[in-house]
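Take a look at this one; I'll ask things after.
With one protein chain withheld, the remaining protein chains of the complex are depicted in position.
Now for subunit A:
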């Protein structure tokens, strides 16, 4: 998997790409360009070998938002050119256009960031930010949160199992599961509060605040693509700006 050229790019190169798409989509008027971005992202996902995860998250996270935003705009955006009318509801051309514009932009921007996180390990991304000057404490908070979520999930499962052996219903409808889950929250939250103090001491015992510059086993490398691509992004953006505002 790691052999893949796209995956091997430096995290910031990928992150800049997401920013590039974000800005480009906002510069270029109309929805056609923004909608056209999506197939390009799918193509990148295919090349990077992350198509399945990418599409499934786009579906889960974006589809409902898109549909709701689209319907809201279509019906409620003010406009004169009525296309269709039933009672108090009416669809206007302006509403339709605006709905499409908004959804196309949400789709493009949402999808490019989903793609970014499919193609980049958060660990690598945080490291790249640290190299750029993110303080170690900030990096620690992000990384430890990521590590601790699965740990907390494990703990929650253990508690749920314990509930089950005591005869508490833990399976079935959402309501039943919620009723079983909520009592587990108190011990979970209490134990994680207690462990912040312990964690601070643990870090200290590992010389976290030693007054020296830290080193890292984990090094990120840049290849020539990582040097060229950001320049390409900037050139295209400048081109788009010139085209949009001066031509």
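Note that contacts are C-beta pairs under 8 Å (C-beta built on N, C-alpha and C of every residue); 3 or more make two chains touch, one makes a residue touch a chain; residues count from 1.
As a convention for this text, contacts and distances are computed from a predicted model.
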Its UniProt record identifies the chain omitted here, from "sn-glycerol-3-phosphate transport system permease protein UgpA", "Formate dehydrogenase", "Nitrite reductase small subunit" or "ABC transporter ATP-binding protein", as "ABC transporter ATP-binding protein"
Hidden partner chain, touching residue among A:143, A:188, A:225 or A:240:
A:143
What residues on subunit A make contact with the chain left out of this view?
140, 143-144, 147-148, 150-151, 154, 195, 198-219
